[in-house]
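Below: one structure in structure tokens.
Taken from a larger complex, these chains appear in their original positions, while the remainder are omitted.
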């Protein structure tokens, strides 16, 4: 039998809605509102004054201090060099581990943290990678899973950028499948209260310069995955090597390397106490992925701004700026749309995160979509530059190369598609 | 000189952020949150209780009373028949012109109105078209531009669905370019206080059954576009014809026709008093386009739900449900992502609209993107049904055919791309 919908309406449509109506006041339909291409869907309306101030601080720092390191000197990208001082500067500004409360951290909202990340990646995805590893993976991981002692020992100096951290999960043969990891931790044969770790990790951002290495390993006795904080200066010679991986074709402004552990002794006190299995690293990755969803939008926005400027200045065929051509305008319209949508989605998940309502699959969704769209659109925008795109002085090629890596790391796009597919259908399609 | 960013940080990062931090309380990172494929990015958290109640009313009505008219009898779609009674039923529930305050209308928020639109189009885009014309174009237009007398005369009966309205802007030769309109209004040669209208409008939803026809015409004396409310029962025979357009390949559940005006007399009192030029019809269209951005997400969500169900039931190759295949899961993941993003964007613009902050280009952006993505994804999902997609009993083909029309009407996708391109670059690319 059909429910008495009409009665419903009397009670629910009429009465309570008046309440909504009064709060929204008279709508100003006639007032023309100007469109701002830098914020096409008005996302700035969603941020608090504090969040906007934090964003401004981060943007100022990144544009004024970080950008010149890529642009003028071009050391970073061309020579695959990472200036460790950047982390110290960010530390001074309170940008590292910013969502953490206490331990010298700023304790800001997840959205504020997202806005910082977007500012950093507006400059370069490699810088953002270095920043994410320090903030989300290492500091976030210690905050979530560390003992009180571990937190007090590491967080303050990590927050200042005096210690550099890295996060060792991925292994050479198990990129998308960390469950098959081979790195193993055994009770130390002689040193009591110590484990000894052996194995290899690869594609580890910051590893060659890291002081603290968060490494995930399987316990020999039960095969359970546990997390360890390895202090480089405590490792006997020959037990820890972190050779850099050179000649990368993307993320060249971040430093990447391996972690090679050869019976490396680590005190039990440096093991995370409770977390077992993949829940630990996956939780850290979730935070990092959330940041990537924000960061890639910054890179895309920078690509849009640069393309718009180039298209307005570049003249072809009867002195028309190429920005006047339909095929160019469509590219800009598409990219702006995806950037605006991506920011809204990242904001939404930031809010849910702080309310404890963010499911991991939500983060899979925004990480995947924002990386995919940033990559696709930046590639299309690159076409607007014609031959000049090949010169690194126009920056667009750097973004394209970087964004490919963001699409593939911390869960390749297809892997997240299958995570979502499983969540939607209840069925596993990985094999 | 570089600004003293560090001091900034002390004041802005540390201090005010603590405020934010306290409001967000302790984050519940450890609590696992379940993913809901029906609301992948938790948009329900953005709606007020009233809005959720309104959505429930609308969904109940649409699924219980409207859906069977398509499904069981299949009259509507197969035979291109529109049951006028639907508008009366919606009127009884307060769903028509729901954002209008007074005149028997509900006065709800723009988001609530969007939720109603989504519920209607979840059933069929044709029903939603009929609803949009009545609510957004006709009632919205009268509320915004009408005299007090016009509002009092027409709005209450339109709100009840006792009068049916239609909106006549598009002409046979000027689909995307209404500025070139040929319909003309001249002072009546004999009847004082009357205009006489001549010209033809086409692709007019509801025109064959409309009692009140809002028609836009150029004044003969100055070429300015003005709006008129033509009452069918006041038109002398032969001055107004509204032949239906049959054999459409989409939106078959809505009735569409022409408006042919041959020296049709209309009293000056039925002309909108102030609005001149394209500002009038474009403002109405903006409201309708906002609704389309919501509605198409409903259609896409229905396509996702039906595909998911089919894929779980359909078995191929060793009795595996096809939902288990990677290629099928990817299609579902892509579609869900676009639906979730689209809902967030529509919600954002709804909020901005009620705050008087929605630029027309924002609506171009969400109308275009949501229509495009709804169409693209529904076409891809259609592939999952294999040969069965060809049978209208699976509904997916109907959504595909409908959504093509939504992409093309009220601003074809490319036209909105160029509107956005103009807003981004400041340059006109229409010709």
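When the chains are written out, they are named A and B in that same order, and each has its own residue count from 1.
Just so it is clear, a residue touches a chain if its C-beta (ideal position, glycine included) is under 8 Å from a C-beta of that chain, and two chains touch if they have at least 3 such contacts.
All of these numbers come straight from a predicted model, not from anything done at the bench.
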Total identical subunits in the assembly as filed, 2 in place: 4
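Keep this in mind: only the chains that are shown with their structure count from here on.
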Whole-Å separation of chain centres (CA-atom averages), subunit A against subunit B: 36
Subunit A - residues contacting subunit B, complex: 2-3, 5-6, 8-9, 12-14, 16-21, 24-25, 27-35, 37, 40-43, 45-46, 48-51, 53-54, 56-57, 60-61, 64-65, 92-95, 98-99, 101, 106-110, 112, 144, 283, 308, 311-312, 321, 323-326, 328-330, 332-334, 336-337, 340-342, 344-345, 348-349, 351-362, 365-366, 368-369, 414, 416-418, 420-429
